[in-house]
Structure formats: C-alpha cells, structure tokens
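Missing here: one protein chain of the complex. Every other protein chain is in place.
Each chain gets a letter, A and B, in the order it is written, and its residues are counted from 1.
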Amino acid sequence: MSNEASASRGRALVVLVPYLWLLFFFLVPFLIVFKISLSDDVLAQPPYAPVLDLSAGWDGIREFVAALDFENYAFVLGDSLYVQSYLQSLGIAAFSTLILILIGFPIAYGMARSPRSWRPLLLMLVILPFWTSFLIRVYAWMGILAREGLVNQVLVGTGILSQPVEILATNSAVVLGIVYSYLPFMVLPLYAALDRLDESLLEAAADLGAPPWKSFWLITFPLAMPGLIAGSLLCFIPAVGEFVIPDLLGGSDTLMIGRTLWTEFFSNRSWSIASVIAVFLLIVLVVPMVLYQNLQARSLEAGK
Amino acid sequence: MRKGLSLFNVTSLVLGFAFLYLPILILVIYSFNDSRLVAVWGGFSTRWYAALWQNQPLLDAAWVTLRVAFVSATVATVLGTLAAVSLVRFGRFRGRTLFSGMIYAPLVMPEVILGLSLLLLFVAVDLDRGFWTVTLAHVTFTMCFVAVVVQSRLVTFDRSLEEAAMDLGAPPLRTFLTVTLPIIFPAVAAGWMLAFTLSLDDLVIASFTTGPGATTLPMRIYSQVRLGVTPEINAVSTIFIAVVTLIVIAASFAMKRQFVADCTRPA
Partner (left out) sequence: MNVALDREQKPANGTRQEFAPWKDPSQRPLVRFEGVTKRFGEVTAVDGLSLGIYEREFFALLGPSGCGKTTLMRMLAGFEEPTKGRVLLGEQDLAGVPPYRRPVNMMFQSYALFPHMSVRDNVAFGLKQDRLPKSEIAARVAEVLRLVKLSGFERRKPDQLSGGQRQRVALARSLVKRPKVLLLDEPLAALDKKLREETQFELMELQSSLGMTFMMVTHDQEEAMAVADRIAVMNHGCIVQMGTPAEIYEQPATRYVADFIGDVNLIEAKVTARDGRNVVMQSGIIAAPLRAASDAEVAVGADVALALRPEKVKITVRKPADATENFTRGTVAGIAYLGDFSIFQVRLESGQVFKAARPNVTRFTDQPITWDDRVFLSWSPEAGVVLTQ
C-alpha cells in the first residue's frame, strides 16, 4: 500500500512541476499585464501606479483597487493610430497567409508525390531554415531588397527598369518577409496531411471515372484541409503580432501592432499602454488560438 | 500519394527550395566580400571573419547566448518531458484542460506578449534582470515546444512495453528510465535541440526580460542591423547558420529518420 502511495506521489510530482512552472511564468504574468493595463504611468520605479501594498492590510487593497480604471482602454480605442495598427496587422497577416497557401501547397504536394527515398531529405530541407535564426533570415532580405541591393541591380542591369525602385521599407517587403519566414510552418502540416493520404483513394477515384483534376479537387484537397487550416493558423496568429519583420523590412508607415507595442514600451516608456495593447491583441487572437488548440488535440488523438 | 512527379511538381519544388535557400546563400556569399559596400563585389576575403575576433562585445554576447541556450534548453527538456508524460499518460486529471492550454498557447502566442508579460512578472516580484531572467523566460516558452515534440512521440508509443517492464518487476520510475526514455530518446533530443536553437534565436523575449550585462547575440545583431547591412553581420550570420546546420545534420544522421520525423512535430 505504501507503494501505491509513493507511486501516486511520484505522479503528482511529474504533473505539478511543469504545471506550477507554467502557472507562475505563463498565467500569472497575464494577470499582471491586465492589472497594469488598468494602472497609470508614473515617473518612478516601477513606472506605474498604484503598487499593491499588502502591509497596509484591507485598506491598502481597497485603495489599490479604487485606483485602477479603464481610462487607458478608452485612450487606445480613441486613437486611430492603435486601431489602424490592429487593422493593418490583421490585413497583412491575412494576405500573407493567403500567399503562403498559394506557395506552400504546390511545394507540399510536390514533396508528397516525390519518391519515398527522397522525402526525408526534402523534409530536412524544409526544416533546416526553420532551425536557423529567424532574425538572420529576415536580415538576409534587407541586403537583397535594398535600393542598391541585388533585386534592383538585376532589374536595372537587365534593362527591365530604368532606375531602382523602393522595395525595402514597404508593406510588400513585410509580406514577403512573413511569407519567407513562415513558409516551413505552412509546408510541414500540409505535407503531413498529404503524406497520410492513401494512394488507393486516388486509384479508386480514377477507377470510378474521375479525371486527375477532379480527383485532386474532390479527394486530395478536402483531405488536406486539416493541414491547410493548421498551417494557416500556425502562420496567421504569430504574424499578427510580428515585430522583427515589420521593424526591419517595413517603412515608417507600416503600423503593425507588435511594433507599436514595442515602441510604446521601449521608446515611450508607457508600460500601461503597452499592456492595454497586449490585452487587445490577446482578445483579437483568442478565437484563432482556441481553434488551433482544438485542431492540435484532434490530430494528436488521430495519431493514436 | 501516387508516385511520379509531373513537370508542375518539379517546378514548384525547385522554385520553392530556391526561394527558401537563395537569400541565405546570397548572405553567405556576401560575407566573403572584400568591399564594405554591400552592393559592390570587391573580391573574395575573409577579413570580416577576422574582424569578428576583435569585436569583444559581439563575442561576449555570443557567450551569454550560448550559456542561456544551454541552461534553458536543458531545464526546458526536463520540464517539457514531464509535461508530455502527464498529458499522455495520466488520463484525465483536474486542471488538464488548462494545462494543455498553457502548453499549446506559447507555440503561437506573439512574442511581444510573452516578453512583456514575463518582464512585468519579474518587476512585480522584484527579480534583478539579467542572465537568469532571460533563462527563465526561455525555459518557459521553449518547454512547450519540447512538450509537443515528446508528446506526439509518446502518443504512438506502444503502452504494452511499459506494462511488460512493470510486469517483469520494474517499478514506474525504473520503467520510465530503462524502457520509455531510451525509446523516446530521439524525440527528447530533438526537443532539446529545438529549445536550444529557439533560445539562440530569440530577440524579442530576450529584449524585454534582459538587464544590464546580459546582452544576447540576437540583440547585438539587431542593434547593428538597424543601422544597415554590414559584411560583418553577414559573417556572424554565416557562422551561426553553419553551426546550426552542422548540428542538425549530425543529429539526423545519428538518429536516422525518427529524428527528422520528430523535428517536424511542432508544426
């Protein structure tokens, strides 16, 4: 019986260590973000007020709660800069995701149709960029897209353009950066879905009289749908809050919410406004995130 | 899927991989450019690599980054593996939904939110910011990647192997160490490497949570990059890419196919 007790103690330990870690380092911080979004900025250390003073007992808590308000929310909603940032982030992320689907699907499809012996290598080639630095890969495009960069050199050199065009520091460059950086996240789930597809399904469709394009549209595409949705969410959600790409490839008029949050925090030193932006961003993303989690849980069940 | 590549398939593969690799290739080539001007090819030179050894702040940053990555990846691998075991093996327990939510959310959560919230936590508990706060932050978001990688391996793990070990007299912990862990090892290793490279790579979370004396390599690169493209940064990047590529290739050779499969799991 002591064995049972020690076994269940062991189990509790296995769950509790990561559980408490995530509670403390993941969940509690969000509550703090929410609290600070209700506070005011002050010139002090820490740069927000009120600060909870538990030594003052109940009165301290009451005073603390009384000093919290939603005026920062009103400020953010009232300023078109922030609203535009949200809208532009969603727009750029959605457009990039669409391009990612258009580019990612043919690649994943080609991988899934390639000979079995090639596939591990192709898979490795898709994964490798995903392991190498994100920052460096975005940086690589800075040199290519610059006014005197490779793209302009080629275009002018071949006579297609009479003079270099501005590509860097535009929204197009941001979309290109997102597409480039997130491509592995789109290809991998799509490939996984297509790879699972039973070859005999297509043979059956052909046997029943469907020409190839029709069996693609009626069989392959619907069965790849879960991978398509997973890939889209995997790209769309982080792209909305992206900071590095709009900062390095975007122009001064590229208002993306991650960058706005960064500026509020590091340049304007307004912790409370940065927190409000984070809370709104979370609210915007909560639906796709829940969708993504359900999809993950289901695909894990299917793997059993 | 039916075998046999059509012209369309070949074209999309070639263009796709060219798109993925050409920018990196160009970056590597220009790291050997003798000219300081990015646009002009001034002949082959390794002088920017030589210059790196003189750049003490950069070397310091690289050293900090490696230490953070090593410590955080190791802790994250332990925590992530425990989390994966809890999710797959313990069935339904109270708070499981919240737990799995906390595992999946950081995978897609924008980094600015993670960075800001962790910083505010460290301020609230009055922790001195520096090496350890960055490490704690990195453990938190990378352990979720480890958990997902290990979890998907455990799901396909034949449960009867563990039952057989227990049936033959091995208590749960010994069963885990002698049977489960050796079999899922490629996934755990893939998880560690993923955590390691994610930590090496991170700019945003580190920028929020770091403090004086703990500037990481991505932060250093970022501050130089904002001023423009320089061959020196190309050289650092090339070394970075080469090291990661070598490690990943070596690991995939050592652990064969299973490793490649495990590496793709987070997506």
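Everything below uses one rule, namely that a contact is a pair of C-beta atoms (placed from the backbone, for glycine too) under 8 Å apart; a residue touches a chain by one contact, two chains touch by 3 or more.
All values derive from a computational prediction rather than experimental measurement.
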{"item": "Listed residues B:182, B:213 or B:228, member touching the removed chain", "value": "B:182"}
{"item": "Chain not shown: contacting residue from B:112, B:144, B:165 or B:187", "value": "B:165"}
{"item": "For chain B, the residues touching the chain missing from this view", "value": "158, 160-161, 163-171, 174-175, 178-179, 182-183"}
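Throughout what follows, only the chains that are shown with their structure count from here on.
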{"item": "CA centroid of chain A to CA centroid of chain B, Å", "value": "16"}
{"item": "Footprint of chain B on chain A - complex, ascending", "value": "3, 7, 10-11, 14-15, 17-19, 21-30, 32-33, 36, 46, 103, 106-107, 109-116, 120, 122-129, 131-137, 139-144, 146, 148-150, 153, 180, 183-185, 187-189, 192, 194-195, 197, 199, 202-203, 230-231, 233-234, 237-238, 240-244, 247-248, 258, 261-262, 265-266, 271, 274-275, 278, 281-282, 285, 289, 292-293, 296-297, 300, 303-304"}
{"item": "Chain A-touching residues of chain B, taken from the complex the two chains share", "value": "1-6, 8-10, 12-13, 16-17, 19-21, 23-24, 26-27, 30, 37-39, 79-80, 82-83, 85-86, 90, 93, 95, 98-113, 116-118, 120-121, 123-124, 136-137, 139-140, 143, 147-148, 151-152, 155-156, 171-173, 193-194, 197, 200-201, 203-204, 207-208, 218, 221-222, 225-226, 229, 233-234, 237, 240-241, 244-245, 248-249, 252, 257, 260, 263-264, 267"}
